[in-house]
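One protein chain is absent from this view; the other protein chains keep their places.
Right, chain A next:
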Amino acid sequence: MTRKKTPKAPPRAEPDAFEASVAAYDDASGSMFQILAPDGTLTRPDLLPPADVQLRLYREMRRARHFDERGWVLYRQGRLGVFPPFGGMEASQCGTAAALTSDDWLFPTYRDTGAALTLGLPIARTLAYWRTSPHGWAMPENLKVLPFYIPIATQYPQAVGAALAEQRQGTRNVAMAFIGDGGSSEGDFHEALNFAGALNAPCVFILQNNGWAISVPTRKQTKATNLSRRAEGYGIPGVRVDGNDVLATWHVTNEAVQRARAGEGPTLIETVTYRIKPHTVADDPSRYRTEEDNAGWAEKDPVERMRRHLMNSGLLTEQSEAELLSEVAAEFEAALQEADSYPDPTPAEILDHVFAEPTPQLRKQRAELLAEVDA
């Protein structure tokens, strides 16, 4: 082997300058896009959307929160299976999904009930899903929403494919995929961002940074302090947004969706929010975090924040608020009744929907199974 000269190390920034830039980078709140401050006042009044959009966003968050709250009760009553709550993340889910139309694709994770409801997934189907009824898997024909993804990150490359397929077929439809801060450590996340950039897929990637991956806080998940910056490595825009500000999440996502529709490619949006609730309704967060960890997040509540703003601006009154709440509650109870009416699956259904035509092997196994359950 011939001896080579050791390559010269690249010039390093002076330690002081380096530390200063890290500190600036660390300043999460300062670098977050926001329209509505936690106290309900506008930091960017120039970006306020029309009244009908504001009211729709509030309604979607209310529907989602109602689902989350009733879900807990139903779970305790044994009328709903284990599900991951999302209360407190409504702005992150509803504001983003509200930027889509029913021609667009939604790839939700298990935590994104709020996003799916916003796109139009019927409440009854959603309840059925979390009851582990097949009725919750048969997604409605008029929507392009996939069943909630349980494996982490796998939906990201798939969203790129759906987006690309829309583009190849000459539509202006886009695909939106969700992921968590933990999920952004998976290889699929990185492959998808790279594919989407390289192939210019009309894709909107939502990275919900809710502070935790079960028991692991974001600061232990990664040394990175600004996950939206990951986009830079793939040559695509990355935006960091206050994930508890529904006006901000809607505004930013809407821009990303328009860009994608116009053929300008994908965007990564990090919504900075917090999972104030346990990981699932069956989880005990006291094992891994303290009340201190949660401090301050209740005041940032996205629903309350938007309510204050709407009240201040007169778009909402005590009376119209009360009407909205009772409408939302009535809609949910009707859906619950519908979900209650879905029949249980029959045993042979486990062998259904494997192939378009069952193979000889599946036919044989069906006969065996039926003989067994009849015996």
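Here are a few things to note about the model shown:
Everything that follows uses one rule, which is that a residue touches a chain if its C-beta (ideal position, glycine included) is under 8 Å from a C-beta of that chain, and two chains touch if they have at least 3 such contacts; residues count from 1.
Going forward, contacts and distances are computed from a predicted model.
This complex has a chain not shown, and the name its UniProt record holds, of "Hydrogenase maturation protease", "Putative Pyruvate dehydrogenase E1 component subunit beta", "Indolepyruvate oxidoreductase subunit IorA" or "Carbohydrate ABC transporter permease", is "Putative Pyruvate dehydrogenase E1 component subunit beta".
Across the entire complex, the residue among A:Gly40, A:Gly120, A:Pro147 or A:Pro278 in touch with the chain not shown is A:Pro147. Within the full complex, the residue among A:Ala138, A:Ala322, A:Ala348 or A:Val373 touching the omitted chain is A:Ala138.
Of the residues in chain A, those that touch the hidden partner chain are 105, 134, 137-139, 141, 144, 146-147, 151, 154, 156-166, 168-169, 175, 187-188, 191-192, 194-195, 198-199, 352-356, 359-361.
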